[in-house]
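The complex appears here minus one protein chain, its other protein chains still in place.
So, chain A:
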Amino acid sequence: MEIHAAQAAREREQRIRCVEEILLRIASHEGVLGYLVLNPIDGSIFKHSGFGGDAKKMQKYAEKVNDLTKLAYSTVRTIDWKDDLTFLRLSVGLTDILVAPDVEKRYVLVVVQEIKQ
């Protein structure tokens, strides 16, 4: 029992480290304004980076993208109710908003990126 617990803990730490590395690579990417990790239930922010430290801008992105994600999820499942929304991409001018919601609605990943000309 203890061996299994230790192994699970080690795996979890390993996964956390891998996740941190990917997040760091995304954040340090050229053209990425920032990323958010949202709680879809109430729209609160689990984790954030970038956006020049502007909390108001982050909150605005969080609210708008969360509502839009719910609408997109409903649209996808209305067309085919066995289907699920796994990725959503918005192109607005030279800005792309990439959203990766969880199927079980535990988190929503949002990355805002500037597209080069």
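As a working rule, contacts are C-beta pairs under 8 Å (C-beta built on N, C-alpha and C of every residue); 3 or more make two chains touch, one makes a residue touch a chain; residues count from 1.
Everything that follows uses one rule, which is that contacts and distances are computed from a predicted model.
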Q.
When one chain of this assembly is omitted, its UniProt record names it as which of these: "Probable electron transfer flavoprotein subunit beta", "Dynein intermediate chain, putative", "Meiotic recombination protein SPO11" or "2-oxoisovalerate dehydrogenase subunit alpha"?
A. "Dynein intermediate chain, putative"
Q | Residues from chain A at the interface with the omitted partner, ascending | A | 11-12, 14-19, 21-23, 25-26, 29-32, 35, 37, 39, 46-47, 74, 77-78, 81-82, 86-87, 89, 96, 98, 100, 102-104, 106-107, 109, 111, 113, 115-116
